[in-house]
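Please read the structure below before turning to the comments.
All protein chains but one are shown at their positions in the complex.
Labels run A and B following the written order; every chain starts at residue 1.
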Amino acid sequence: MITVNNLSKSFGRKEVLHSVNLRLDAKVYGLLGANGAGKTTLIRCMAGLYEPQQGEVLYHNEPIHKSKSFHQDLGYLPQAFGMFRELTLYEMMEYICSLKGIPRSKCTSEITKALTSVNLEDKAGDRIKTLSGGMVRRAGIAQAILGDPKVILLDEPTAGLDPSERARFKNTVSELKQDRMILISTHIVEDVDACCNSVIVIDEGRVLFNGSCEELRNIALNKVYNINEADSDRITGEKFILKVSEMEGKIYHRILAKEKQAYESEKPTLEDGYMCLVKGIV
Amino acid sequence: MRRLYLELKNQRFYFFVPPVVLFILVPLTVLATIKSGGGNNFPECATISQLFIPSFAAWWPLFILKEYLNSPGRELLFVYKSGRDSLFSKMIILWVFYLLHVVIVFIYFTSLFDFVWFLFIAVIIQSMFLIALGYFLSLLFQNTFIPLIINFAYSSIFMLAVLDSPLSIFENGFFNNTGSLSKSIVVAIIASILFYGGYQIEKRLYND
Partner (left out) sequence: MKKLYQASLLVFLRSKNLSMPYFVLLALTLAYFGFCFNNYLQYREIFSTLIWLVRPCIFFIVFFIYLSYELTIKMYDHNMVEYLTTYKHGLWKTYAAIIVCLLTIIALPSIMFFVFILFIYCYIDVQYLPFLIHLMKLSVLYFGLSFVTGIMLGTAMAAKLKTKRLVVYSLTVIFMLLNTTFTDVPFRVPYLLFNSYRTERMLYYFKDFLTVVPHELGNNFSVVPIYGFPMEPVRWILAGFWILFPLTLILTECFNRKTKKALMATSCLIVLLGAGLFSVRGSVLLMDMRVDSYPFADPFYYQDRPREDYSGYEAGFMIEEYKMDLTISNELHAEVEVTIDNPDLDRYEFTLYHGYILKSVRTEDGELPFTRQGDYISIGSLNGADRLTFKYYGKSPKYYANRQAIALPGYFAYYPKPGRMNIWDPERYGYVINTSPNESIYTVHIRSNLEVFCNLAGSDNSFHGKSNGLSLLAGMYDEVAENIYAEPVREDLPQRAYIREAEEILIDLFHRLERPEAILHFADKKFFQVPRSFTLNSNTEHVVVMSDHITADSCNNGPELAKSIMESILKPKSSIRFMWEYLDYLFNRQDETDPLFQNSVDLNILLQEIDELQFLAAKYSDMDREKYLNMNEQERKAYNAAQNRMLDTNVKVDDKAAKYLFYESPRKEENLRIFFDFFTSESDEDYLELVEKIVREELEHDHS
């Protein structure tokens, strides 16, 4: 569906993306990376907002800026999202319908569908300025899915959402994922674990991993150890303390170790796999 | 004071607009007027002083108010604002700061004209009025663009088009006796009322 070929992007002297190559099909992808890793730049390049210095983004094998259907098929939620505070949510959705070229006859049903999926149907008549930050974020997700887009790019969609709304967001993604390519950029690994079929890990502008969640988890297989603080120093070789926790008055370290240790390894999570990649413990 | 210093520093290039007007534009225009009039034209120079000096008095105050009313970080500014650090006190300090600049200009004027202090009094009261008007309108409209337009529109209308209107704060005449300051007391009272009105809005909006 979308192919990213040899994509590089710089801002001044700083190269943010280095020859990124991706092929994204009708699946839900999680784009994982630390702050400043280049996630937003990659998404903006894919949305056609940035012109890359090198390489191209293809939609159905056609460069996106030449594709006639790309903009109609695209749903995008930026990292910073806002709306005219003076309009009601429904009016704003109508405004976006009009911009997206959704026929007037379909507008009402589309808006209702989108607002229901983000649990904002009862707020349709409220002015944007009366909505909370989380509601505005959900309204952002609603605008992205308006008009049934085939490609949905969501840049940190769950930022500012409470746990129940995050759960709801996962359901929304599940409902939407049929025949669509959804790319969710986030640094919250649990979100990816819950919603995505595939994961792309990006660090310092380079793609470190592109595969299924299971494959990412497997990277950390036999490398995760949950041990007592006192035993922590006995770990040999390259290691990384992922988490420090307290249980029954004792302090435990969750450690990623490159070499096989004398302790029993833990079942790895997606986060373990991700951290192994990022910290070079592979 | 340190905070006000940083706020003025934050204006960067724009901070220098009033000093450029006061220390370059006003002296040059006054000299040019003296040259064109053969030396006996203090009233014309007084008109120039009233046209340029008060209208730029509200420049710094409005540009600082802009940070409080229109900048993305405005919430933060109010969170860290202490009680004695009110916008009102900033306005007064900025007026005094501007006044110090005007004093330098008038010290220079004393070398050109025999008696300038009535004009000085008129000009600083007019400056106070325009700062008070800017402060009041900014808080009323929650915007500094309109007060800035009104500030220069007011000076232009009453100094260029309608010179002898009762609505004008500007004085005509020779500025050689207290009679030259016929409007100044009323202007000072109105300025105080505007400051008071502005302060009440400020308290209601940000302190309660």
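Please note the rule applied: a residue touches a chain if its C-beta (ideal position, glycine included) is under 8 Å from a C-beta of that chain, and two chains touch if they have at least 3 such contacts.
As the structure is a prediction and not an experimental result, all values here were calculated from the model.
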Legend entry - Per the touch definition above, residue among A:Leu87, A:Ala124, A:Ala159 or A:Ile188 touching the missing chain: A:Leu87
Legend entry - Absent-chain contact - pick from A:Val57, A:Leu74, A:Val207 or A:Ile255: A:Leu74
Legend entry - Options B:Ala32, B:Val186 or B:Leu205, residue touching the unrepresented chain: B:Ala32
Inset, instruction - For chain B, enumerate the residues touching the unshown chain of the complex. - result: 11, 14, 17, 25, 28-29, 31-33, 35-36, 38, 48, 51, 62-63, 66, 70-72, 141-146, 148-149, 152-153, 156-157, 160-161
Inset, instruction - For the chain that got dropped from the picture, name the residues of chain A it touches. - result: 44, 47-49, 51, 65, 71-72, 74, 76-78, 80-87, 91-92, 94-101, 104, 127, 140, 143-144
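Methods note: only the chains that are shown with their structure count from here on.
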Legend entry - Distance between chain centroids, defined by C-alpha means - chain A, chain B (Å): 53
